[in-house]
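As structure tokens, the structure follows; a few thoughts come after it.
As you look at this complex, bear in mind that one protein chain is not there, while each of the others sits in place.
Presenting chain A:
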Amino acid sequence: MTDTRAPDLPRDPWAALRGLTHARIGLGRAGDALAGADVRALQAAHAAARRAVHATLDPARLSLPEPFIEVRSRAPDRGIFVRRPDLGRRLCAQDAARLPHAPCDVAFVIADGLSALAAARQAPGVLEAARAALPEWSIGPVIVAHNARVALGDEIGALLGARCVVMMIGERPGLSAADSLSLYLTWDPKVGRMDSERNCLSNIHAHGGMTHDEAAFRLAWLLRGARTLGRSGIALKDDSMTAHLPPPAP
């Protein structure tokens, strides 16, 4: 193809601006439409996000150093799971009955959420860093939860007898990161807790997101704040996130 642009222009005049945003700026045109390469790049990113949504969590490949307990929600498969958030918030009866009573300061749940990929890639590393950051805390048995929404942690935490539950859950995949993890901390977990009673750390991933160490560091801050206040949620966020949060990790 002939380049009809003025000769003094560089080949990609957008190169400098691309550093300012991940947005897909300066894409090519074919007539009115996007250039074919840009169409395929978007399709590739979407395909990766779709794969993450429909992936299942394989606990054998999580390389967890300790034994873990596997549980399932009331949503029997991924198709029903995305349609019925209510089913993803409760344990199936069989698994609810066999969860042990194991009182502890904090229980960690590795949950697929909307990206099993995120749980598999980020959760073990965050868990390891969190253990190191919480030497004085008793930590309950690690739970691996399938077809899980955030609120499933409430029932798990209550059955275990945990003072606090941390859901390590895959976020809704975006095109720039299909493997981004969130941590939701809920003090005194029980069925019926509202979202305003939780604290969240999000965007934990390797593409410019929060690192595992930084996430663990911030989580430890929030956990100590929750223990002092005796609750989590909006009140804790105001106290801890603004006043006491350490500077971002280097």
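Assume contacts are C-beta pairs under 8 Å (C-beta built on N, C-alpha and C of every residue); 3 or more make two chains touch, one makes a residue touch a chain; residues count from 1.
In the analysis below, contacts and distances are computed from a predicted model.
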Undepicted complex member, UniProt protein name, chosen from "Iron ABC transporter", "2-oxoglutarate ferredoxin oxidoreductase subunit alpha", "Ligase-associated DNA damage response DEXH box helicase" or "Ethanolamine ammonia-lyase large subunit": "Ethanolamine ammonia-lyase large subunit"
Of A:Arg24, A:Arg72 or A:Arg90, the one touching the omitted chain in the full complex: A:Arg24
Contact set of chain A toward the excluded chain (per top definition): 4-5, 9-10, 13-18, 20-27, 29, 31-34, 38, 42-43, 45-46, 49-50, 52-53, 82-86, 114, 172-176, 178
